[in-house]
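The complex is shown incomplete by one protein chain, all other protein chains being positioned as in the whole.
This part shows subunit A:
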Amino acid sequence: MEKRVTFSSTTIGLLFAFPMLLLVFVFFYWPGGQALFWAFTLEQPWGGGNKWVGFQNFAHLLKDPIYWNSITRSLVFGAGSTAIAMGVALVLAVLTDREMKGHSAYRSIFVWPYAIAAPALGLAFRFILAPEAGLLSILNRVWPDIWNPALDGNDAMIAIIVAFSWKYIGYNFIFFLSALQGIPRSLIEAAAMDGSGPLRRVFDIQLPLLTPTLFFLLVINITESFQDSFGIVDIMTQGGPARATELMVYKIYFDGFKGLDYSGAAAQSIILMVLVILLTILQFRFIERRIHYK
């Protein structure tokens, strides 16, 4: 009989997991716990002390109609940008997957936008979408005053949705493309031999087989749209005009980092976190059921 050295599996498991757990604790749970604590206090920014106020911070926010408006706007922003980012990425991925001319170039080019920092992106789009001097100013020359994100809240919302979507199209594209390439060619070829055109094959074969990827990206895109948009808003609109683009996460950024209201920002973060968790649960509960992984 060969003799093996054995270890207690629990101890060794924990030992191996310890460095990772430590990282997770230091970088996620500790600051998370700190934010949770601050949300129930009034924290002096320079650290001179804080004062327990219970649910006051939350009550203050939830009775404010303007805060509720910013929740609505965040939902509109999330839905709009997710729809555009996923829709366009899917079309591009399907086209690339069909090996159109130059597809290998697209494959590497489309991911670039994801690597651009939000402020740089915001700056570029602010220029492109500026009503008087930007590329879109041509529109205003043909139809005066049709496009003005500086003065029209709806236009401003469209502007930040477009900028944000543009960044995530590249990210989504990579996932879609790799999922599409994972679909066995034989299935597609069989459908083609049966006489179905490219569009029919997309709807009947590729899309159903993509549902796990679609679902994954849906969750990621909605989550990101709730928390990654403040840089774009800060550069492009500062939440204006007249609060039209004041998203929840921008308000957190502004109140916390610029206004030094740490406790108010912490309470808003908790509300945002709860909202994102709720949305994710909803998606798992109602959409994931209809997905077949195999």
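The working rule: a contact is a pair of C-beta atoms (placed from the backbone, for glycine too) under 8 Å apart; a residue touches a chain by one contact, two chains touch by 3 or more; residues count from 1.
The rule is short, and it goes like this: contacts and distances are computed from a predicted model.
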item	value
Identity of the absent chain, which is to be given by its UniProt protein name, from "Dissimilatory-type sulfite reductase subunit beta", "sn-glycerol-3-phosphate-binding periplasmic protein UgpB", "MaoC family dehydratase" or "Minimal PKS ketosynthase (KS/KS alpha)"	"sn-glycerol-3-phosphate-binding periplasmic protein UgpB"
Selected from A:Ser81, A:Thr96 or A:Asn148 as touching the chain missing from the view	A:Asn148
For subunit A, residues in touch with the removed chain	42-48, 51, 53, 60, 66, 126-127, 130-134, 137, 148-153, 156, 236-243, 254-255, 257-261, 263-264
